[in-house]
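One protein chain is absent from this view; the other protein chains keep their places.
Note that the chains take the letters A and B in the order they are written out, and that residue 1 is the start of every chain.
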């Protein structure tokens, strides 16, 4: 789509060359043929470092746009981006190409294998599983019954994906109109699972908007866990059942999230930190410590003390 | 079944004509050929307005039953109703009728399509999906892999149902015997999704007992959410991951439920209200405000203040 078309579609205005835009991308990764957007003042400082060919911005951020990057000025860049994301979404099915299934792999009945799929040595794909286009699965994996792996996702070696888990669903991302409608942001990223990763039954891992949601080597995720778009889990994390990680949560290595714990989006947890069951990570947490509490979260020992104080104090009242 | 048979089956007694009962229904919607029940004094005031042909009641509520409605008196009307619900349940499979699949629709392999199903223009039904009898799906929808849509459910236009979600499962409703058994209430209602609705991966939406569980236009539901029987979500609601709405929760328009939030049954939340992550809606909430807290829930600002006071107070102790 040309910038002029994009401007018309989104109600944006621009000065400059009417270049062709081949894709949408993040501020960080967009190139000269791609369009990005800046949503709010807190990200304005990243504009000058971007290599995007064009950017959707509000008028007040215009001053941050460097020469060589075309500004498309509009009221709501996030909404404009969402509207465009449908046009730039990857098609539901890619061009038909042969898949490469290792002869030693065991593909059970009623499995769907898309186009350009790779399945490695000795991997078992159990009945009812769905492997979307361009999915790559390493060796010695077991993809259990009725698992769904969406287009473009990558699974390392020696992984176990338990029954009915879903890898690579679209994230829960919408822009909002003034009249209260929500415009879907189509997600073009993927999910990348390392080696020796285990994903529990009925667990869901959403794909990134542009980039990858990552679960690094040796991480183990229990049943019914939600991992939002663009999360990154370091090596050897343990995520206990019914935990929910909101989008862009970053866990270091060997982080433990107890059962039914959760995180707000865009927070990070340091290496070897442990969050107790039901803990709610609402801010960045230093590594190497134990934490507990829904709100506010604090160090485990402190939380125990606080609860004991509360009990003691009100017993007398 | 005739009233005499029903009376015998449930241990109820009645005076009057032995009419044939064709269905069970709610106090509100039952007609002259249908049987309803009244469970407890708080609903007694609705009896006189009902058009039911007959009603299961306890002896003490007999006075509320108008002339022209036959009273079946028993100790536990809810239990009697549950016992009968099996007899009046719709059969698992309806009479074989042709389905109407638009020629432009794309039905992938291993899809099950029941009897009398309608699939609209350009809709894609991905591999492994299940469409029960009488299911109607509008145009431009994507029903993702391994989605299950039970009998009689209706999906509007432009909807996305993500992998492994379940639409129209029986609600969690039982009547209890004196000896601690639970008698299943068969659910004859359905689920109705409006237009532009998105349902997340592994999310479950139960059908109504008699009527519909409703998700109105533009509402978006994240992964691993539970929506109980007879819930009604207004237009443009956003339900974040792992939220659980108990039966008969009523949300106005553009209500936001944060991650891992919940509601008790039979509560309502007003238009544009926002419930923070982990919020527990235990009572009706006015619209246009932000709320937080597990128990008791209160306005967000108030909750923040309370938590700060608690922290400050006990720091000194």
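Note that a residue touches a chain if its C-beta (ideal position, glycine included) is under 8 Å from a C-beta of that chain, and two chains touch if they have at least 3 such contacts.
Everything numeric here is computed off the predicted structure, so don't read it as measured data.
Residue-wise, the contact with the chain that is not shown comes from A:260, picked out of A:169, A:190, A:213 or A:260.
Summary of contacts with the chain left out: across B:27, B:118, B:166 or B:255, the touching residue is B:166.
Touch with the chain that is not drawn comes from one residue among A:36, A:50, A:85 or A:146, which is A:146.
Listed for chain B, the residues touching the missing chain in the whole complex are 92, 110, 112, 128, 130, 146, 148, 150, 164, 166, 169-170, 172, 174, 180-182, 184, 202-204, 206, 224, 226, 228, 242, 244, 246, 260, 262, 264, 280, 294-296, 306, 309-310, 313. On the side of chain A, touch with the chain left out of the figure occurs at residues 108-110, 124, 126-128, 142, 144-146, 160, 162-164, 196, 198, 200-202, 218, 220, 222-224, 235-236, 238, 240-242, 253-254, 259-260, 277-278, 292, 294, 307, 310-311, 314, 317.
Note that only the chains that are shown with their structure count from here on.
The rotation relating chain A to chain B, fitted on Cα atoms, comes to 120°, given as a multiple of 5.
Between chain A and chain B, the centres computed from C-alpha atoms are 31 Å apart.
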